[in-house]
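In this view, the complex is presented without one of its protein chains, the others remaining in place.
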Amino acid sequence: MSPSKAQLLWMYEKMVEIRYYEETMAKVYMEGKLPPHIQKGLAFDIGSGPVPGEMHLAAGQEPVAVGVCAHLRDEDTVVGTHRPHHFAIAKGVPLDKMTAEIFGKKTGLGKGKGGHMHLFDPAHNFSCSGIVGASLPPACGAALAAKKRGQDRVAVAFFGEGAANQGAFHESLNLAALWQLPAIFVCEDNHWAISVPKEKAVSVASVADRACAYGMPGVCVPENDPLQVFEAVGEAVARARRGEGPTLIEVKTFRYFGHFQGDAEVYRPKDEVKHLRALDPIPKLAARLKQDGVLTAQEEEAIVARARQRVDEAFAFARQSPYPAPQEALEDVFV
Amino acid sequence: MSPSKAQLLWMYEKMVEIRYYEETMAKVYMEGKLPPHIQKGLAFDIGSGPVPGEMHLAAGQEPVAVGVCAHLRDEDTVVGTHRPHHFAIAKGVPLDKMTAEIFGKKTGLGKGKGGHMHLFDPAHNFSCSGIVGASLPPACGAALAAKKRGQDRVAVAFFGEGAANQGAFHESLNLAALWQLPAIFVCEDNHWAISVPKEKAVSVASVADRACAYGMPGVCVPENDPLQVFEAVGEAVARARRGEGPTLIEVKTFRYFGHFQGDAEVYRPKDEVKHLRALDPIPKLAARLKQDGVLTAQEEEAIVARARQRVDEAFAFARQSPYPAPQEALEDVFV
Amino acid sequence: MAGRRLTMAEAISEAFAQEMERDPNVFIMGEDVGVYGGIFGATKGLIEKFGPERVMDTPISETGFIGAAIGAAAAGMRPVAELMFVDFFGVCMDQIYNHLAKNTYMSGGNVRLPVVITTAIGGGYNDAAQHSQCLYGVFAHVPGLKVVVPSNAYDAKGLLIEAIRDDNPVLYMFHKGIMGLPWMAYFEGSTTEVPEEPYTIPFGQARVVREGKDLTIVTLSQMVHKAVIAAEMLAKEGIEAEILDLRTLVPLDREAVLASVAKTGRLLVADEDYLGFGLTGEIAAIVGEHLDRIALRAPIKRLGVPNVPIPYSRPLEQFVIPQVEHIVAAAKETMQGRVAAGGRA
Partner (left out) sequence: MAGRRLTMAEAISEAFAQEMERDPNVFIMGEDVGVYGGIFGATKGLIEKFGPERVMDTPISETGFIGAAIGAAAAGMRPVAELMFVDFFGVCMDQIYNHLAKNTYMSGGNVRLPVVITTAIGGGYNDAAQHSQCLYGVFAHVPGLKVVVPSNAYDAKGLLIEAIRDDNPVLYMFHKGIMGLPWMAYFEGSTTEVPEEPYTIPFGQARVVREGKDLTIVTLSQMVHKAVIAAEMLAKEGIEAEILDLRTLVPLDREAVLASVAKTGRLLVADEDYLGFGLTGEIAAIVGEHLDRIALRAPIKRLGVPNVPIPYSRPLEQFVIPQVEHIVAAAKETMQGRVAAGGRA
């Protein structure tokens, strides 16, 4: 399945938007976290600044998010991970409310209660979780609901190669295969689970090799390329919509930043990121689109400007929004 | 690998012993549980009689226990399931203490604190659990200890085909494969997980098919035959002792009784057990041993008599043993 | 049809049937909930009425299917998931407490998860340490779950219908020894008259099972029936116990506890969960926090499983699970207790 011109441009634009979002976040995240503003003796304070707490950025992993979400509609479900921004953006979650949530503001998706790892947008059927492996079971549930209701909706669970070793992975794939659910399980193999490399965590070469244990198709996308992802996922989504059951897909991708911001990456070979920068999927896609006559230099400029403007506006919205009042912490436990 | 004559006779004798043990237990279990001794209106009272609580019997599944344990030494570890008697007997757990435990007596393996699903015999490295899937992780741990210490010990985890859908199964097989542990994972496929048949629970035909997800050998033993089990396990144990890592084995077996005693088996086709009785592995083995000249009718009689005597003595021991004093309940939380 | 008596199991399956008829979004998942009818009869007869699409037998994958309930609820359905024994919570607690219980809060109230988890609790029939626990203390401790623990058929039906209609996650815990199963001894007081038509019982309202002026026994679930028997024995000795059946732990009817203890001046909490760091402590603390308006006449007394796993052997199990005679003895002790002088600073 080849992407239409509109899909190609959409993927490119979303990748640019995600990258700029993550790079902006990386900068904003450091605000207020360094000396002399923090406790004496510290090098960095995770709890300070406008965006406190852990921060997992997905720069480098854009191809996975856009290659999948290009096939999805609002009513399709996506469940993301602790590293959720790229999925959320590609799924159409409003940038302003999402960013406000990450700033802990009242105008955020969860009124500031969820934060960066807990973005919930029921209008776009998006959610995520800070627990590794936790994305898969609820995606099965969304797919089950669609099947019960005779809707041609699908559900996508994203997860890392590290998560493929959690019990939840196994139980979910078995359920989805047994019940022939319209679910697509997309593993982002970025080689690392914090400091633990894939070969110390996954006993087979590709997570897609595990599909055989469930009798479902397993597809390995060998490159961090949105077009390859688009193709593999297109088939899986079509199968799912036709009622032919789930698919497991692994995409070889990579992360440019540390596991979280502030990660000294002692475990990572010195020049790994340098090498990966040369493989950056965004300029690669731009070059290809230009070569194929899909994108002009002028259009490229406009896309980049538009994407950046959206991101800048979202951050401005988040900054300007008010914090919730302290006592609001007591609300929303129950509806 | 063919069993020696001694091994053949041992397997036969243990099967006879297990069968007679389970049949005896089935009878004893019913003592005091039927009207008029119980609460008016009840058909059966699970909490009454000398052996209260749930009772899961393994009659029919003897080939798995003996075919595996024929390869094991005292220092090898076995972790069993909620249906543990056949494993325990085959592993050499003392029958008297085991039976006393099941009667809740002070002389039992656990001073009456554990009961039928919780038999612990450190001298024979035997344990079990009432939680489905829970046998696999500790077996990995025993195998890890052996590997760390350079011992050529192996660890066996038994589990049902129903348990193969628990997260613990997945995590354990991955760990064992990654760390090349001397572990053997033996699935008893008796088709049923209480009332749920395998095809409604396992998304592939054989649990052994799941070995591919871990890069370990998977072997399906197609018949409920101790010799077939012996052969498959022999190779797995030898590999493990040589340091070549784990194996997943599924054995097609069957249970003659209900899931637990008192199970009305509404889910089970009427003549399933009748059909299975015709396939009884014990007379089959006897016939074969006789045909091969390994067993005479006289020896057979002696074996049966010996096995029955051991079982009868164990039950007598259990009956005669004293109950623990109530306040002993407060002891042994910590050593 | 006045006078129709149902066991608690029958009341529960009737509540399910009525709600499933009323709302096509309600469906049930769990191990052996189909043809078997639920190991404790909670789903008996449902698959025959509603078919296997709405009464789904699952593999033994509690994380998988409880997590699936979350996803299906977020998509607008109203799933019921049976965790066969509460003792198995350890294989699926993450989906329950980090997701089901928190997603509503973390979304600022934007996500609704109308999921009911039903589960069997309790011992007394020698099922040992992994099949006899109550554990509601754990679920009441972590925020975001309503926790319902009925003691009889009437309450069981009304509370279950309330649970299914609630837009929040509800953990519904039935004690095996009051279900009225044909294969387990039970307290007959749990089999009651049950109206045929659907009805609801609001959460957070304790029931005064018996009025009394001398001491308050706060309890729930099967222990209510032991307390009733104990109270009758105490009455013969001139001690009038007031019995409160909490019915739900979240929300908790603190006012009912305070009002009763304010009246009697004496508190005995009788519980089948582990004694430490749980329900009995919470009830005692609520009273301790209100000593400005409650004049205690005796030290508070707590009964529960004394912080040991549930032993298998009958004499041991009967010793650690509070019995009628333990309640009687504790109540008498409380009647003889005195609080220390001084203290009015």
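We just call them A, B and C in the order they show up, numbering each chain from 1.
Everything that follows uses one rule, which is that contacts are C-beta pairs under 8 Å (C-beta built on N, C-alpha and C of every residue); 3 or more make two chains touch, one makes a residue touch a chain.
For clarity, every value in this text was computed on a predicted model and none was experimentally measured.
Chemist: Considering the whole complex, which of B:S172, B:S206 or B:S321 touches the chain not shown?
Modeler: Of these options, the touching residue for the absent chain is B:S172.
Chemist: Among C:G41, C:P79 or C:G137, exactly one should touch the missing chain; which is it?
Modeler: Of the candidates C:G41, C:P79 or C:G137, C:G137 is in touch with the missing chain.
Chemist: Please identify which residue in A:A26, A:I46 or A:A238 touches the non-displayed chain.
Modeler: In the complete complex, the chain left out is touched by residue A:I46.
Chemist: Which listed residue (B:G112, B:P217 or B:G262) would be found touching the missing chain in the intact complex?
Modeler: Considering the complete complex, B:G112 is the one touching the chain left out.
Chemist: If you put the missing chain back, which residues of chain B would it touch?
Modeler: That gives, for chain B, the contact residues 77, 79, 108-115, 118, 120-122, 125, 127, 129, 131, 134, 136-146, 148, 155, 167-168, 171-172, 174-175, 178, 331-335.
Chemist: Contact with the hidden chain only, please: which chain C residues?
Modeler: With respect to the unshown chain, the touching residues of chain C are 63, 87-98, 101-102, 105-106, 128-130, 135, 137-138, 140-144, 249-250, 252, 265, 274, 276-282, 284-285, 287-302, 307-309, 311-312, 337-345.
Chemist: I need the residue numbers on chain A that touch the omitted chain, in ascending order.
Modeler: So the residues of chain A touching the unseen chain are 38-39, 41-48, 52-54, 101, 104-105, 110, 112-118, 129-133, 162-163, 165-168, 193-196, 200-202, 262, 266-267, 323-330, 333.
In this text, only the chains that are shown with their structure count from here on.
Chemist: Could you find the chain whose CA centre sits the greatest distance from that of chain A?
Modeler: With centres defined by C-alpha atoms, farthest from chain A sits B.
Chemist: Approximately how many whole Å separate the CA-defined centres of chain A and chain B?
Modeler: 46
Chemist: So, what's the distance in Å between the C-alpha centres of chain C and chain B?
Modeler: Spacing between the chain centres: roughly 35 Å.
Chemist: Two-or-more-chain contact residues of chain B, please, as numbers and ranges.
Modeler: 165-168, 200-202
Chemist: In chain C, what residues contact two or more other chains?
Modeler: Expected reply: 58-59, 61, 63-64, 91.
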